[in-house]
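Right, subunit A next:
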Amino acid sequence: MSSLSSLFNSSVGKKFAMGITGLFLVSFLVVHCAINALIFVNDGGETFNRAAHFMSTNILIRTMEVVLFLGIIWHIVQALVLTGANQKARPVKYAAPNTGSGSAWYSRWMGLLGTLILIFLILHLRHFWVESRFTGLHVPAMIIDGVPHDNLFAEMKSVFASGWVVVVYILGMISLAYHLLHGFQSAFQSLGINHKTYTPVIKNVGIAFSVIIPLVFALMPAAFYFGMIE
Partner candidate 1 sequence: MLNAKIPDGPLEHKWASYRSRTPLVNPSNKRNLEIVVVGAGLAGASAAASLAELGYRVKCFCFQDSARRAHSIAAQGGINAAKNYQNDGDSVYRLFYDTIKGGDYRAREANVYRLAEVSANIIDQCVAQGVPFAREYGGYLSNRSFGGTQVQRTFYAAGQTGQQLLLGAYSALQRQVGTGSVQMYSRHEMLDIVMIDGKCRGIIARDLITGKLERHFGHAVLLCTGGYGNVFYLSTNAMGSNVTAAWKAHKRGAWFANPCYTQIHPTCIPVSGDHQSKLTLMSESLRNDGRIWVPKKKDDNRKPGEIPEEERDYYLERRYPAFGNLVPRDVASRAAKERCDAGYGVGASRMAVYLDFTFNMKRYGTVEANKQGLRDPSEEEIMRMGKAVVAEKYGNLFDMYKQITGEDPYEVPMRIYPAVHYTMGGLWVDYNLMTNVPGLYALGEANFSDHGANRLGASALMQGLADGYFVIPYTIGNYLSGEIRTPSISTGEQAFADAENNVRDGLDRLTGIGGNQTVDHFHKRLGKIMWDKCGMARNREGLGSAIGEIQSLREEFWKDLRIPGTQHELNPELEKAARVADFLELGELMCHDALHRDESCGGHFREEFQTEEGEALRNDEQFAYVAAWGMNGKNWDLHREDLKFDNIKIAQRSYK
Partner candidate 2 sequence: MNITIKVWRQKSNTSPGEFKMYSLSDVSPDMSFLEMFDVLNEQLVRKGEDPVAFDHDCREGICGMCSMVINGQPHGPLRGVTTCQLHMRSFNDGDTIVVEPWRAAAFPVLKDLIVDRTGFDRIMSTGGFVSVNTGNAQDANTLLVPKPDADEAFGAAACIGCGACVAACKNASAMLFVAAKVSQLALLPQGKVEAKSRAERMVAQMDDEGFGNCTNTYACEAECPKEISVEHIARMNREYLKAKLG
């Protein structure tokens, strides 16, 4: 146990924690994105609402939801700890900016991107999660096979009728894209995975992932807003 606690107190261990939690969140994105993409079936939300119903009633998924929140919190807390320590590591800043192409801007600004994502996330949770778990949706349930299902589809439609919300969501997804662009391959590096053959593959998969997932997410509010989904 002492070696585990010393691991997470060390710089390398903290990176490891960021990487592990990051990859875990990445796996959540895949599930979330896949299910939400069911809106594009364009069947009035039936398929999507069925899937959402399953997700909200399955005990395993509900357990994972708790784990997910713990993961997010760990990721954020660790980031704050690291950022604080990193600030202390250079008390006097440089006067001249580094104009060279030493590193990507989004790699240097992960904290800011993460903060933007967090702001988006709070809004997003308020829109959907709080409603469906606690306060109840604004829209009536959809009856499928005689069973009432939360009509999250209709909820989305009503939330995304507002232009500013759509803009905020799209900005949130742009932040997520850049966050992933760094974070995806970086997580593997932190886990000690760097290989002449596989790392280029990981990098390319990471780029594709960082583009596709946020793009699909961003298309959802846009599609509702422009009435492409009925």
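Annotations
To be clear about the criterion, a residue touches a chain if its C-beta (ideal position, glycine included) is under 8 Å from a C-beta of that chain, and two chains touch if they have at least 3 such contacts; residues count from 1.
A word on the picks: all candidates are chains of the complex that A comes from, given by their letters.
What you are looking at is a predicted structure, and each value in this text was computed from that prediction instead of being measured.
For subunit A, the touching candidate in this complex, among 1 or 2, is 2.
For subunit A in complex with candidate 2, the touching residues are 3-4, 6-7, 10-16, 82, 85-86, 88-104, 107-108, 110, 182, 185-186, 188-194, 196, 199.
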